[in-house]
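In this view, the complex is presented without one of its protein chains, the others remaining in place.
Each chain gets a letter, A and B, in the order it is written, and its residues are counted from 1.
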Amino acid sequence: MKRIMWLGILAIILLVLALRTAQGHMLNPFDSFHGFGTWFAALLTLAIMSFLYNDNPVYRFAEHLFVGVSAAYWMVMGFWSTLVPNLFGKLWPSLTAKLFIPGIADQPRDPLWFLYFIPLVFGILLLLRLAPKGGYLSRWALALILGTTAGLRLIAFLTADFMGQIRATLNSVAGYVHPSLPGGTGVFSFEQMFWDVVSVIAIMAALSYFYFSKEHKGNFGRFSRVGIWVLMITFGAGFGYTVMGRIALLVGRVEFLLVDWLHVL
Amino acid sequence: MKRTIPLLITGVVGTVLVVAYFIPHPPFDSLREDFSIFFDIIASVAFILGGGNLIRMHGSRISRKESNWPYSVVTVLGFLLTLFVGLTKLGNPNGFLGSSVTTSGSYFYAAYEYIFRPAAATMFALLAFYVASASFRAFRAKNAEATILLLVAFIVLIGRTFVGELLTSWLPDSLHFLTIPYLVEKIMVVLNFAGNRAIMIGIALGIVSTSLKVIIGIDRSYLGSG
Partner (left out) sequence: MSRFMTIVEKLDTLDKRWVFLVVGLAVVVSTIFRLTFPERPTPMVCAIYEKIESLPEGSRVLLPFDYDPGSEPELQPMADAFVRHCCEKGLVMYFIALWPLGQNMVDGVIRRVLTVEYPDLEYGVDYVDMGYKAGNEGVIAVILTDLKKLYTTDAHGSSIQRIPMMEGISNIRSFDLILNISAGYPGLKEWIQYAGTPGNIPVAGGCTAVQAPLLYPYHPEQLLGLMGGIKAAAEYEALLLQGYPKFRNDKNRFQTALTRMGPQTIAHLSIVFFIILGNITFQILRRRRAQERQSQQRQE
């Protein structure tokens, strides 16, 4: 009975869609490639949304298609945007210009072009992970990736996130920011100073919660409890913003279905 | 050999990048650039590795006829077709050498416009429903902390819309500090700011120490057990 009801609803929807298409209110999927593509995109959207009711074969089809297409998409983008101009173009410029990107021919050759054999070799080593033997060699490439990431991050987080944030905290309690500095109005304000002091106390309280070398008892315990409240406020704000973001994405999809596909708006 | 060389590579590359910050002169500055470019190139090779892994995994599922193997066929076909039209720039209006692979009108562009784009956007849009469901089922004022979290989320949700402004617009100027937009502003700029700054300082310390451990070879977990 339930199945018949669902089939009935589906038949009515299909009939309405067919009528609207026949009357020219919607793009005809058989008229143009764009029309076909828009229908396919709309059906794919609905297929994925069907997961909200239950896991089903239509959803799984869409999901698996998405995985395959996206993996290839990234691979192709990596190939054309980085491997060709920055690796092949450096090692074999004239051949790359002839076969792939003519614009490379205008580039003066890098005097240290032979250094690019290093990423070529390391790239091949990375791919050895797929080979049945010699997979351990891929660790060499992994080591280079990790070394670079660690080196870059160590400095970036130390300067921008650690020292930068401490400096900004210390600078902010004066209730006055010189107009030449970012965000500076040049006007002293008691209200601003009050909020700055509140903010500094809140930062200290939140940091005290993460300080585990001292037992959270007595005054310190009370202060770290304030820190928990600050963190809860932070998470609450984060949740509110997360909801906002997710809803915006849904609105975007609904607009696609109503405007681009159904043409009802 | 299996462990020493990778440790050496990580140590040398990491050290050079750190030293280059303090001594931005040759050879460190150029080495810093070179290592970063090598990293970029290898990162793009990682996409090939990802694709290869996907094919290996789904290929074995198909060959073993594991449960749901027909879906793996869909993945493999989607992958191979997109790869083919992307590498050959098939249907590109300006030809193979003419323009970017993402040029509108090519089959690769079609794969993006009619498959990737709707699928990716809808996958993320689904989260809106789950966030709503979580708000109803799990967002409960069970204790003081949970109540604070809930109240703040509530104020932010209302305050980031026109309704928030409307609800407290009748308040006189002397009670301006009680209006929802003012509360949201202070929550975000003072308290959320403070909490996130504390978290950020903590994360920064964590990343600095982890990076240091990787560079000097104390953390070797990436080498695996073999």
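Everything that follows uses one rule, which is that a contact is a pair of C-beta atoms (placed from the backbone, for glycine too) under 8 Å apart; a residue touches a chain by one contact, two chains touch by 3 or more.
Keep in mind that this is a model prediction, so the values were computed, not measured.
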Q: Using the whole complex, pick out the displayed chains that touch the missing one.
A: A, B
Q. Of the listed residues B:Leu8, B:Leu90 or B:Met123, which contacts the missing chain in the full complex?
A. B:Met123
Q) Of the residues B:Ile23, B:Met57, B:Ala141 or B:Ile218, which one touches the chain left out of the display? A) B:Ala141
Q.
Tell me which of A:Asp55, A:Asp106 or A:Glu191 is the one touching the absent chain.
A. A:Asp106
(Q) Tell me which of B:Ile9, B:Ile55, B:Val85 or B:Ile158 is the one touching the absent chain. (A) B:Ile158
Q) If the missing chain were put back, which residues of chain B would it touch? A) 21, 29, 32-33, 36-37, 39-41, 43-44, 46-47, 97, 99-100, 102-104, 112, 116-118, 120-121, 123-125, 128-129, 131-133, 135-137, 139-142, 150, 153-154, 157-158, 160-163, 165, 181, 185, 188-189, 192-193, 196-197, 200
Q | Touch list for chain A against the chain that is not drawn | A | 52-53, 73-74, 77-78, 81-82, 85-86, 89, 100-107, 110, 148, 152-153, 155-157, 159-161, 164-165, 167-168, 171, 177, 181-184, 234, 237-238, 241-255, 258, 264-265
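Please note the rule applied: only the chains that are shown with their structure count from here on.
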Q. Using CA atom averages as chain centres, what separation in Å is found between chain A and chain B?
A. 4
Q.
With touch defined as at the start, can you tell me which chain A residues reach chain B in the complex?
A. 33, 37-38, 40-42, 44-45, 48-49, 51-52, 60-83, 86-87, 100-102, 112, 115-116, 118-120, 122-123, 126-127, 129-130, 136, 139-155, 157-158, 161-162, 165-166, 168-169, 195, 198-200, 202-203, 206-207, 209-210, 227-244, 246-247, 249-250, 252-253, 256
(Q) Give the list of chain B residues in touch with chain A in this complex. (A) 2, 5-18, 21, 34-54, 56, 58, 68, 71-72, 74-83, 86-87, 97, 100-102, 108, 110-129, 131-132, 135, 139, 144-146, 148-157, 160, 186-205, 207-208, 210-212, 214-215, 222-224, 226
